[in-house]
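Sharing a structure below in structure tokens format, with a few things to ask.
Only a single protein chain was left out; the remaining protein chains are all shown in position.
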Amino acid sequence: MDFNDTAAEAEFRAEVSTWLEANVPAEKEFAGMTPLERAKFWQKRKYDAGWACLRWPKEFGGRDASVVEQVIFNEEEAKHDVEPAVFAIGHGMCGPTMIAWATDEQNRRYMPKIASGEEVWCQLFSEPAGGSDLAALRTSAVRDGDDWIVNGQKIWTSGAQHSDYGILVVRTDPTVPKHQGLSYFFLDMKSPGVEVKPIKQISGDAGFNEVYFTDVRIPDAQRLGAVGQGWQVALTTLMNERASIGGGGSGRGIVNCTRLVELFEKVNLDGSAAIEDGAVQAKLADWYVKEAGLKFVGYRSMSAMSRGDVPGPENSIGKLVAAPMRQEMSTFALDLLEGAGAIWDKELSEAAGLYQMGYMAAPGGRIAGGTDEIMANIIAERVLGLPQDVRLDKGIPFTEVPTSASS
Amino acid sequence: MDFNDTAAEAEFRAEVSTWLEANVPAEKEFAGMTPLERAKFWQKRKYDAGWACLRWPKEFGGRDASVVEQVIFNEEEAKHDVEPAVFAIGHGMCGPTMIAWATDEQNRRYMPKIASGEEVWCQLFSEPAGGSDLAALRTSAVRDGDDWIVNGQKIWTSGAQHSDYGILVVRTDPTVPKHQGLSYFFLDMKSPGVEVKPIKQISGDAGFNEVYFTDVRIPDAQRLGAVGQGWQVALTTLMNERASIGGGGSGRGIVNCTRLVELFEKVNLDGSAAIEDGAVQAKLADWYVKEAGLKFVGYRSMSAMSRGDVPGPENSIGKLVAAPMRQEMSTFALDLLEGAGAIWDKELSEAAGLYQMGYMAAPGGRIAGGTDEIMANIIAERVLGLPQDVRLDKGIPFTEVPTSASS
Amino acid sequence: MNFEFSDEQNMLREQAGAFLRDNCSMSVVRNILTSDEPFDRGLWQKIVEMGWTATAIPEQYGGLGLSYLELCVIAEELGRVVAPVPFSSSVYLATEAVLVYGSEEQKGKWLPMLAEGSVIGCFATAEQAGHAASNKTGCSVGANGLSGTKIAVVDGDLADFAIVTASEGDSVSQYLVDLNGSGVERQTVDTIDPSRSHANLVFSGADATLLGNAGAGWDQVAVIHDRAAVLFAWEQVGGSKTALDMAKDYAMERYAFGRPIAGYQAIKHKLANIYVKTTLAESNSYYGAWALSTNAPELPLAAATARVAGIQAYHFATAENIQTHGGMGFTWEFDCQFLYRRAKLLAMTIGGELTWQKKLVAALRTAA
Partner (left out) sequence: MNFEFSDEQNMLREQAGAFLRDNCSMSVVRNILTSDEPFDRGLWQKIVEMGWTATAIPEQYGGLGLSYLELCVIAEELGRVVAPVPFSSSVYLATEAVLVYGSEEQKGKWLPMLAEGSVIGCFATAEQAGHAASNKTGCSVGANGLSGTKIAVVDGDLADFAIVTASEGDSVSQYLVDLNGSGVERQTVDTIDPSRSHANLVFSGADATLLGNAGAGWDQVAVIHDRAAVLFAWEQVGGSKTALDMAKDYAMERYAFGRPIAGYQAIKHKLANIYVKTTLAESNSYYGAWALSTNAPELPLAAATARVAGIQAYHFATAENIQTHGGMGFTWEFDCQFLYRRAKLLAMTIGGELTWQKKLVAALRTAA
């Protein structure tokens, strides 16, 4: 057990650090760019120098690097104010699914452009009637010659508005039980019949979209896996979703213990800094236990991955612990601010409105990507091996599953 | 809305108070008595003066009093160090069930002796294989002429070791679904074939018993309700279990906010009384909110009962809130005592070992009479009207319900 | 002892509830939240016409002279519908301050106008982040009048007068300031609950009349906050009940894996917990209502208990209501947000959970 870099790791870190120092664009290089343009500009520069999607094969635009090297790069990059979030889905979920299921020819065509940021990808899984019951999706695809005709609606699609391609799960056979009738495709988001509508959240953000499909044609060559095998392909995507390491949330834009210590040192409570108060200390300590614990869970997971293990469902604890904690943290911080906490204004609010935004964004964090309740179920069933919930829809043709009190 | 006594209530309270002042036995009157003898001695004195089981009809040994009068009597009696717990089951559950279902003749025979404390009653419902699934009981009764022959085992029977009579639910037909095959009796606990074995709890107490039945004969005349109607009769008993008012837990032997304030004023934490600490204050405030809230829930329930309403399932919140809270309180108090908290000794421990006993007794409190989880289900289903859990045993003959992984 | 509202009070509840259901649906809240209008003037006018602003003001000052129990009933109903009106500022805080601490002259001048709704009052204490009473008071009164800035004053941009804490020399007192007079600048600010309006008030030599006793500023604030806490708690109870109803209705309708999500224990127990917290808050608020209505010495303890319970219940109910709704719950189009925002606003307005936990313990120690 060693927390410090090995000699090789230290050397790699120095190389990364030196390169970043020299190449992270100065603010003026970004002048006049939209956030998307900034992100693409920086991603292209990394790609050109061989610093994009480090773990991917070189022939697909990566670097054939180890997990630890990827983590070191991420840690060093996080020290600079550059925002790669727009590529998270493409790099973290779409790319690995393509590598696992697409042809080499397809991968040589698509992967480098994902890595370079030239083409942005999104994930089209969730549907309005699905929610926690992901596989209950209804968007249909019907075979028509060499194509499939897709009709239906997806929801909660991050980044759909600026995506070039998407990965998509659809129902190709509604007469069999729900997991058996699915197939998986990737598609050009500019295809005729694809319509993207942003969803405004209660935080005011609109990071998610609804995506409507009206007679959209997808070539059968863009199918991943066999017809009816869509659920297995989707599991590859979902497993990679879990592989994201960490959970510490050290960014400046996130409510975390570091920010809270700053706040508690500053705000007065009964004549002293709030951090002198026992209740504040007890809360802070409990949160730190969780935040640090998740960080070290991530390190352990990384050690396991660098030995070649696949990240397992135990990584579900990250979201289950962090999301409600962020809600508690923001709620408590606002309480401590008392009247001033009501004001939500970049100029006037403490920390530029971090806690107000944290409070309003937290409910989404507890739901998006799997609710607290689903995460607990995943741990109970897949980590601990407890029985599934009683499934009244099991083995029943999809069309016959009740979907409302009247059905 | 008025928290104070009406003129009539104040008069009644004064009458009660005066009588108690004059009649609560001095310690020397109890000399040489066992706890049971003390309890019977005091109960008899109350009965003789017309102060037993106030709400019961006079002809059955009561006073035909109102709910409010009963509460006033309880409040006044609680100011004296007299312990009526041994009669709780008989007075609170058995008596009311008898009044509802037994013949007048039977009630004239049994009720006055329950009221006077001459005969102690217990309740024989739970079974080892039942637990939260109360109606899954297996103790059988088979008709034999004018009698029934009972075989099986009950568990968690409070006070069985000194009970004269018991109320009993048994299975008279295992071939029908589980709620339909039950019948309800009362029986003489001295009947041949009844064997009582105490259950030692982790707290060291042995308030519960196992009761074994081997070919025990019960006259059919002691059946309450029709054959197969046992579950309905049992619901009368369980409904009365809920009718107990209060939840404040003001007795000296119970961990509550009053005791905690005493402790926190006394124990040193970082150079001041612990109660000066913010964390201690936050915990204490949260507990007080619950303790006071339950007390006022009880008052509201009493107001409703004095209008003639039957106490509903909403009273389940008392146990659901109080039992885990007592565990938290004891756990926290011991923590504050640090090393000294380990010592469990009437002489050496803070408050004579109250918190150590509280810690060890708390798990039982969260289970006996319905687990936290069952209580939450009761509120969800019976108060809020949410659907029952999926019941795989529904409508199935009792003998065909799975009871283990191998069945 | 009788721990229930009277038949008349329950009739008032029914009338108020029916009126608000008709006149204050969630779309009314949405309108105010998304527009520049600081409050719903039409709704406010009707509320005034029904005499709610006059409820607890004695008849000699133009009020109805009813008890605080009636005001609690109205507060719960306003809480249920997340009403976008300045009722709490004007009635629970400003009116109470004038009633309790005003001179005969001040009462004679302001109470009749408050009762008939021709003026709206507000209550200004905070100047910076943190607990106002323990922060330094920067607003001060001198020969030129009152100067300094109060922040996050609820209804500060629409109120006609404010009760302002300010220092004069070494001591802090409360002052009554006509906000329509000179030396007052109002800066509307964005908040987490735009269905209620807030402003920073910048005073530069505003006319200020002493309210109550010189030097007793923070003691008076504490007394008014105790009284208001009970009424806030009733709004919180009302809001919690609405959140529970919304969550329950949605959970019964929404199916997953072939059955309503209301049938899963995770949801069942969540809703049971909302019910439990709401019931505890409600019962503690009963006691608070009694203590307020009888001016009982137990008021500080009863108020703190009701307030802490109200904050906790409303927060939990509204956060878990969104959670029960899943993805739809955090969209702008659903109504869950109004309750979640209001829960936080009510929790912060007269001092947060931590402050009131401390007050509760202080009161408990005094009582012990």
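Per-chain numbering from 1; labels A, B and C assigned in written order.
Assume a contact is a pair of C-beta atoms (placed from the backbone, for glycine too) under 8 Å apart; a residue touches a chain by one contact, two chains touch by 3 or more.
Keep in mind it's a predicted model, so treat the numbers as computed, not measured.
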Shown chains contacted by the missing chain are A, B, C
Determine which one of B:Gly32, B:Pro192, B:Gly271 or B:Gly308 touches the chain that has been left out.
-> B:Gly271
Out of B:Leu20, B:Val227, B:Ala352 or B:Ile396, the sole contact with the unshown chain comes from B:Ile396
Selected from A:Asp147, A:Glu314 or A:Glu328 as touching the chain missing from the view = A:Glu314
Since one chain has been left out of the picture, which residues of subunit A touch it in the full complex?
-> 1-6, 9, 68, 257-258, 261-262, 265, 275, 278, 281-282, 284-286, 288-290, 292-297, 299-300, 302-304, 314, 317, 320-321, 373, 376-377, 379-381, 383-390
Touch list for subunit C against the chain that is not drawn = 264-266, 269
Could I get the residues of subunit B that touch the absent chain, sorted low to high?
-> 126, 131-133, 136, 155-156, 199-204, 266-271, 274, 277, 279-280, 327, 331, 334-345, 348, 350, 356, 359-360, 363-364, 366-368, 371-373, 376-377, 389, 391-393, 396, 401-405, 407
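What we mean here is this: only the chains that are shown with their structure count from here on.
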Max Cα-centre separation from subunit A goes to chain B
Roughly how far is subunit A from subunit C, going centre to centre by Cα mean, in whole Å?
-> 39
Subunit A and subunit B: spacing of chain centres that average the CA atoms, whole Å = 52
Can you list the residues of subunit A that touch 2 or more other chains?
-> 277, 279-280, 392
Hunt down the residues of subunit C that sit against at least two other chains at once, touch-wise.
-> 252, 259-260, 267, 354, 357-358
